[in-house]
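A protein chain is absent from this complex, but the other protein chains hold their places.
For subunit A:
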Amino acid sequence: MSGIGTGYDLYPTTFSPDGRIFQVEYAHKAVENSSTAIGLCCKDGVVFGVEKIILSKMLVEGTNRRVFSVGEHIGIATAGLTADGKRIVQNARQEAKNYENFTSDIIPIHVLTERLSIYVQVFTLYNYIRPFGCSLMIGSYDEEKGPSLYCIEPDSVALGFYGCAIGKGKQEAKTEISKLKLSEMTCKDAVKEIAKILIKTVHDETKEKEMELEMSWVCKETKGKHKLVPKKLIEEAVEWVKGQENEED
């Protein structure tokens, strides 16, 4: 089987003649195979939503987590190989704890993002370790600085976003997100909007099995702490989405 990169795609240590590192690009493909995750940076906080495909009725609800807390004040949502995502989150937790022990301050989100970015980049340098096959969205809320959302891709590029989507349905999701007025939206509204995008736009009921919504937020209401969105709110959001569908029909 020969693809575009044949001959130059065995190791991340080889550039192709047109200046690409194929192993890193293949890592992006791994992310695109996974289900979608969305992050929105609203007026008063950051909300994450992940479309989790239920692989089997035997699986316990809430297992197979895709959203994690780092310190108390930062949340990370992953897409791609979950195990890779967990490894990076583990590293993030160490960084945050070390920073706090050393300086007695909690780690600012842009410092954590920078450090994770450098960490991810290291794995694109050698032929005996592979790049991470996952993208991460990192979000936090600060009383003075407001909400912040960053996204790190497998090539280690870290960018700040107002709204971001990663995974299979990221293109459609990004289109929907660009229609939203994020600077005026509260986190409670964002929960509904994310549910709408994940259920209606991204999730294809004919092709895929049922989905479970995993949502978390870090906002004024949670006093800057990263927590899972209460189940009740998610259920209300799902009801609202169903209501919208009926209206449109």
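We adopt the following convention: a residue touches a chain if its C-beta (ideal position, glycine included) is under 8 Å from a C-beta of that chain, and two chains touch if they have at least 3 such contacts; residues count from 1.
Going forward, contacts and distances are computed from a predicted model.
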Q | From "Acyl carrier protein", "1-aminocyclopropane-1-carboxylate synthase", "Proteasome subunit beta" or "Ciliary neurotrophic factor", the hidden chain's UniProt protein name | A | "Proteasome subunit beta"
Q: Please pick, from A:Glu32, A:Glu72 or A:Glu114, the residue that touches the omitted chain in the full complex.
A: A:Glu114
Q: Using the touch definition up top, pick the residue from A:Thr63, A:Ser104, A:Ser183 or A:Thr206 that touches the left-out chain.
A: A:Ser104
Q) In the whole complex, what residues of subunit A lie against the chain that is missing from view? A) 101-105, 108, 110-111, 114
